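Each chain you see keeps its place in the complex, though not every chain is here.
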Amino acid sequence: MKAAVVIFPGSNRDVDVIDALTAVSGKEPLLIWHRNTELPKADLIVLPGGFSYGDYLRSGAMAARSPILKEVTVRAQAGVAVLGICNGFQILTEAGLLPGVLMANRDLKFVCRNIHLKVERTDTVFTERYAEGQVIRVPVAHHDGNYFSDSETLTRIEGEGQVAFRYCTPEGHLDDSVNPNGSINGIAGVYNENRNVLGLMPHPEDHIDESQSCADGRPLFESLVESLA
Amino acid sequence: MKARVHITLKSGVLDPQGKAVHNALTSLGFDGVDDVRQGKYLELDLVESDAEQARAAVEAMCTRLLANTVIEDYQIELEDG
Amino acid sequence: MSDAEPIITAELIAEHGLSESEYRQAQDILGRDPNLTELGIFSVMWSEHCSYKSSKKWLKTLPTEAPWVICGPGENAGVVDIGDGQAAIFKMESHNHPSFIEPYQGAATGVGGILRDVFTMGARPIANLNCLRFGEPENSKTRHLVAGVVAGIGGYGNCIGVPTVGGECTFHESYNGNILVNAMTVGLADADRIFYSTAAGAGNPVVYVGSKTGRDGIHGATMASAEFDEAAEEKRPTVQVGDPFTEKLLLEACLELMDTDAIVAIQDMGAAGLTSSSFEMAGKGGMGVELNLDHVPQRETGMTPYEIMLSESQERMLMVLKQGREDEARRIFEKWELDFAVVGHLTESGRMVVTMHGAVAADLPIAPLANASPEYDRPWTAASTPNEIHAADIPVPNGTELPEVSVALEKLLSSPDLASKRWVWDQYDHLVMGRTVQRPGGDAAVVRLPGTDKALALTADCTPRYCAAFPRSGGAQAVAETWRNLTAVGARPLGITDCMNFGSPERPEIMGQFVECIEGMREACLALDYPVVSGNVSFYNETNGAAIQPTPAIGGVGVIDSIDAMATIALKADGNDLVLIGECNGHLGASLYLREIAGISEGAPPPVDLEIERRNGDFVRKQIMEGRFVSCHDVSDGGLLVAIAEMALASATPRGTMLGAHLHLDTDIPLHALAFGEDQGRYIVEIDPVGTEDLLAAAAAKDIPTRRLGRCGSEALTINGEQTISLSVLRRAHEGWLPNYMAG
């Protein structure tokens, strides 16, 4: 699998995802500077976490309008796998590649802690290494992760099975008390219609091996390596 | 020419910032507040001096960058300056 | 000179914080009266904050050397060798006054400033810590200050993408009008690629990079050196707004340029901005500088030389480049969309000649300002010896001992100083970079070094109530506690940075606190082979004549040779033995038990026997490195039972189940003193029972006292088989206080 990581000014979890991709695939990803207007050929495009352009104005807003996003959009429409984590998710929604928006967390505070996620489906290139209904533990670290969409869109993405992950209890129950940011329906990640674009707020790339206290994020990268090899 | 842009959440969209300010005011003893809504405010200094042109430009800025029209409304005021 | 050049009056001199004799000294240096710009330069260069005029004499007594120290105090940050060609670079700095006035921005720019101190030396920052002191919770300002400061620290560190992995956060009425916000950064560099601030090479260009200069924070440095009074709060001087996004760009651009060999010297523009950075770089190299302020990137129009020289706009750096390398450097900064300007060059003259609009705005000799600032031997009085408190004199409130112990434990764990600070660190991204192997909540944070099994252990500590009770043992204890925290995770302690927060040095009793804390620190550093490599002094932390508790915050750094042999505080398995290493004397003086349960704030703090400290710590560390302990926790605030409870609470699984212990606390000292006494130099370890006898024997062979405390098991703490304390109740108390308080 050949992966390309797009770096924006202010990206800061680029290191984390580069380390994860390298550890799991054995190959270092290509690094693409945001000003590039051309993307090399790649099987996977990653938009990493961070604070692109400081997240000033709205998170992801300015990066979504940078030249490279035009290229990313073309590739996404052509079926190339695109993964947006945290700020990457915010950028994908701002660019219109994924439905909905990410608003400020319900209690207006940055939140960094482990949460549990229910894997909603395992028939995608991102999740095939997970078990049906599996609950995984990964950290979140964001200020604007409160997923919102109008009710029409919500009905559509729920109906089409575009929800990728939901915040849940360790036992897999949906419960507002474990929703770290107030996301509607506990949504932590969504796919596009074709399920080749995934955006999620939590950080699977920070739970890759046991020294990080848990390796539940690893299968996501293993899925990609396996299906995109 | 100066443009003043107000970006506010669409009605129906939850406004946690406004709610937090409201709660804080109440706990400081400011009782007579029924509701608080928070938005963004931008002041742009424009080279353009023709009002119509200026409005069209700012309109474009709003839809292309300044507001996320999924959840936000915007309002533009122009002012000679 | 502009026509508006004011006459230098006595009033103007006083406003600039210069004493009469200092002004006379300035006249002597110049051989004439200074103009306004020059007066401003003298004022900031000779401010307490920049010149260390009251503290220098004493700071010099601290041990700063060890075979592994690459660079001690005097540079932007300290540097220690951590093996394999790598170096750790670290420093702690205060941003107390600005944070009181504008908590979010004050704290945020504090983080920004300390980050620059570290990456200016060529290090990539890999971790932040922070020491926070707030007024009593009941004070009407406290909640707002906590919320703002924590959000500001997070806002800056999270955005720039450096994990904030540890710190402390306590409350006391003496900080009601003077909170403390001390920020620490640790960076990583190649040991042979360290960048220093000594200017060299006449003709070399002086280059300004980063953000533009505005009128912000003019006189920040003198503000940090002036007492607060009601009027100052009224005046509300300008504070700066931080721009972490620009700092992130500045960081990447500087590191990219540092990969070349174009830089001769580099220094961030912190307090006193362009003035102190240019004077210090030139002063160290014995050079002169010609600065042309017309070239300084400016955010506002009509700025005067005075304003440009004194501005404390953030996110700026000053460098001396090799001649001819300007274009190469410029390309890098332009790629990162930052300002880049050649603002002058080095000369052989030894003078700072500042021009603007074709006229000379200031012309001063550098050495007398940079290297020969005033130095005071301020009068100080020794602290009186506090009275010894005997456990037997501290009655157990209701006669029957046992229930009191459990009630006291719950109360202590939910007291402001001991309550969990999860509410704080949840707002800090403590995981970004993906290398945090021990998160906040343990004894020391542990950050893995990329590509290796090694790690850095980091901690920050101080116990101000000990320092207030008896500064000398308080100073020693602060150093020892960081050393112990590093040891408890299995790290070899390498060195410390300090941030000395005190009241006005012009009062002999405050100066005495400073002198004696330093003396205690000196003794501890010597005994533990644990040098001071960087630090910062913040005086004048007082409001209306009431000073803060003396607070020498210590940041400690150690190295773990293999993370496989690292220890954590969480209890691990049913049936394991719990053993105390170190001696119990039941010392209750100046303890939290005394303050929180008995309502008494007095008595001598626990004695710090540094020889014992070293012996016990070296023993524990060796055992951890050999993989003998499954968990380890040092005993500090709150004493033995609090430490055991912390270990049990830390064992919580995601589903909330916890592992408790059956404890045998039978002894000749009263139970409450055994449970809550704060004797120093102690560790609790969890060990597989097959190894316990060997451990006890190995300790005995070194004359190290040990005590079997009991065995892990059940979901509660039981004491002497008589009393059961529910862990879920303790957890609720421990985790609940801060969020409940903040929601209030």
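Going in written order, the chains are labelled A, B and C, and every chain counts its residues from 1.
We adopt the following convention: a residue touches a chain if its C-beta (ideal position, glycine included) is under 8 Å from a C-beta of that chain, and two chains touch if they have at least 3 such contacts.
Everything numeric here is computed off the predicted structure, so don't read it as measured data.
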Request  = Only one copy of each distinct protein chain appears here; write out the full complex's composition as a formula using the labels shown.
outcome  = A x1, B x2, C x1
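The rule we apply is simple: only the chains that are shown with their structure count from here on.
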Task = Work through the pairs of chains, note which ones touch, and then classify the graph as line, ring, star, complete or other.
result = line
Inquiry  = With centres defined as the mean C-alpha position, give me the chain B-chain C separation in Å.
reply    = 41
Note = So, in whole Å, the Cα centroid of chain A is separated from that of chain C by 35
Multi-partner residues of chain B (at least 2 other chains) = none
Request  = Spell out the residues on chain C that touch chain A in their complex, using ranges where they run on.
outcome  = 151, 154-155, 158-161, 243-246, 248-249, 336-337, 425-434, 436-437, 439, 448, 450, 563, 654-655
Task = Could you please specify the touching residues of chain A with respect to chain B in the complex?
result = 57-58, 61-62, 65, 94, 100-101, 103-108, 146, 148-150, 182
Message = Applying the document's contact rule, which stretches of chain A touch chain C when the two form their complex?
response = 9-13, 15-16, 19-20, 49-51, 53-56, 109-114, 116, 137, 139, 141, 143, 170-171, 203, 205-206, 208, 211-213
